[in-house]
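Got a structure for you, written out below as structure tokens; questions coming shortly.
Every protein chain but one is kept in place in this view of the complex.
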Amino acid sequence: MGIFFSFSVVVALTVIAFAGVWIPGMQYFFGVVIPYLAVLVFLVGVVLKVAKWGRSPVPFRIPTTCGQQQSLPWIKHSKYDNPQTTGQVIIRMVLEVFLFRSLFRNLRTEMNDGRVTYGSDKILWLAGLLFHISFFIVLIRHLRFFIEPVPSFINMIDALDGFVQVGVPHLLLTGVLLVAAGGYLLFRRINNSQVRHISLPADYFPLLLIIGIALSGIIMRYFVKVDIVSVKAFTLGLVSLRPRTPAGIGAIFYIHLFLISALLVYFPFSKLMHMGGVFLSPTRNLANNNREVRHVNPWNYDVKVHSYAAYEDEFREKMKEAGIPVEKE
Amino acid sequence: MKIYSLLAEKKPDVLKKWFALILETYPKETSSFLKSQNSQTRNPVTQAIYEGIEGIFNGLVHEDDEDKLNIYLDNVIRVRAIQDFSPSEAVSFIFSLKEVIRKELDKEICDPKMFKELLGLETRIDSLANSAFEIYMKCREKIYEIKANEMRNWTYRALHKTGFYKEVRTEE
Partner (left out) sequence: MAKETTPEELVNVDYEAPKKDWTETPVEFREGMYCYGSRPVYLQEVGFPNPREWSPADEDWKLPENWKEIVLTAMEERLSKYRSFRVFMDICVRCGACADKCHFYIGSGDPKNMPVLRAELIRSIYRKYFTIGGKLLGKRAGARELTEDVIKEWWYYFYQCTECRRCSVFCPYGIDQAEITMIGREILNLLGLQTDWIGGPVANCYKKGNHLGLEPHAITSNIEYLLDDIEEITGITIEPSFNRKGAEILFVTPSGDLFGDPGTYTAMGYLMLLHELGLDYTWSTYASEGGNFGFFTSMEMAKRLNYKIYAEAKRLGVKWILGGECGHMWRVLNQYMDTWNGPADFMEEPVSPITGTKFENAKSTKMVHICEFTADLIKHNKLKFDPSRNDHLNVTFHDSCNTARGMGIFDEPRFIIKNVCNNFFEMSSDATREKTFCCGSGSGLNAGENIELRMRGGMPRGHAVKRVQEKYGVNMLANICAIDRAVLPPLMDYWAPGVDVCGTHELLANALVMKGEIKRTQDLRLEDLPGVEDDDDDDDNNEEGGE
């Protein structure tokens, strides 16, 4: 089954990082070479992929319309589910990208008091949204390791994130949420027979990898504490392109870093590219204004047609008999 | 009768087991989809079936008349009639209710009085099977009727195209 394969790969990656850093000289390799390579692969890969998508033409304007079209002025137009203008499309996209509008529609067929109803099923939406938002905030929080002095908005996010004021250091909610939401998504993938049936190793792997990254981060922050000062010195060295071999940072940090590198390398070749793809989806990012503004197909070509003249030639006598006007008598 | 009140008490168990047996009649690939963890109602197919068998069970226990029972039978069979089952497979789910009840009342039916009551109930289930087969046949006949109607319409259109139909109409 896909999940065992994916799980073994993530474990293997962890073991490699853990074992690797004990080998003399390999700290530089795991701490500097690999991260640089990973970032390079990530950037080049993503750019190439998006360019490939961007270069492919959009021959037809095919939005999926999910609300009332704009027609007569007195009929209420559903602007953001069936956009007519670019501005409306942008709002539709914002709702889609930041609030997962389509997933919010998710329904589940149920029976209440012997009556069939279609109940709403928001758990997937909620888990998906929490997963992505937590991931995003965690990323932003990590900017503190790459910028000196730390910008105030990052401190603010940190403060908000740790508002529950539990433990030392303060518990940051998003990290926990990331693991929890990711865990739910994984549970759903295994537990729901429909989803399990369609799942590929490529579905389990990134989920396990991200959970692994989050867990290693949490362990580092709360349990096996690492020397934050030398971590920051090391990360600043990386971004300023003056890498120094990190010293005195625990193995757990290398595991964290190596798993992140693996994610970066994997990203451009995988379904994780849905991050960029959602912006390019022609059923969402186009206005439903074909009848108002002509859409041009860049590769439109002439086709063989059956002309009126040929039609009349075939049926002229029958047409005349039926009293239908003809071009040639 | 005592057996009915006994069964009414055991309704959740009986229904659950009966439902599981019915889902087993689907091909392995499909059945694992129709079943879902804690709810029998994720899919309209299973809803129709569950709703139907619940109605049938209630009808049996409360000794409803046949017409009322047939409505519930219809719910289940109408779905199964279009789902790749042979005729016997499509209606055999009725008989599996007997099996479930016998297991469920394993101890109680050692009592001869209760056993007699069970036989009475089983006779009712048997006659239910008869109705089930009739409903199944009606559904299948309906499908063939629809097919035949479509063929007839097309023949009519073909006649119309050649102008034949128009002549008939003007004579009228």
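Points worth noting:
Read from first to last, the chains carry the letters A and B; within each, the first residue is number 1.
By definition in this document, a residue touches a chain if its C-beta (ideal position, glycine included) is under 8 Å from a C-beta of that chain, and two chains touch if they have at least 3 such contacts.
None of the values given here were measured: they were computed from a predicted structure.
From the options A:Q84, A:S134 or A:S261, the residue with contact to the unseen chain in the full assembly is A:Q84. For the options B:M1, B:A20 or B:M114, the residue in contact with the chain missing from this view is B:A20.
For subunit B, the residues in touch with the chain missing from this view are 16-18, 20-21, 24-26, 28-37, 42-45, 48, 78-79, 82-84, 89, 92, 96, 99-100, 103, 139, 142-143, 145-147, 149-151, 153-154, 157, 160-161, 163, 166, 169. Take subunit A: the residues that touch the chain left off the picture are 5, 49, 52-53, 56-62, 64-72, 74-76, 78, 81-82, 84, 96, 100, 102-103, 105-109, 116-118, 124, 128, 192-203, 269-271, 273-274, 277-278, 280-284, 288-297, 299-300, 303-308, 311-312, 314-315, 318-319, 321-325.
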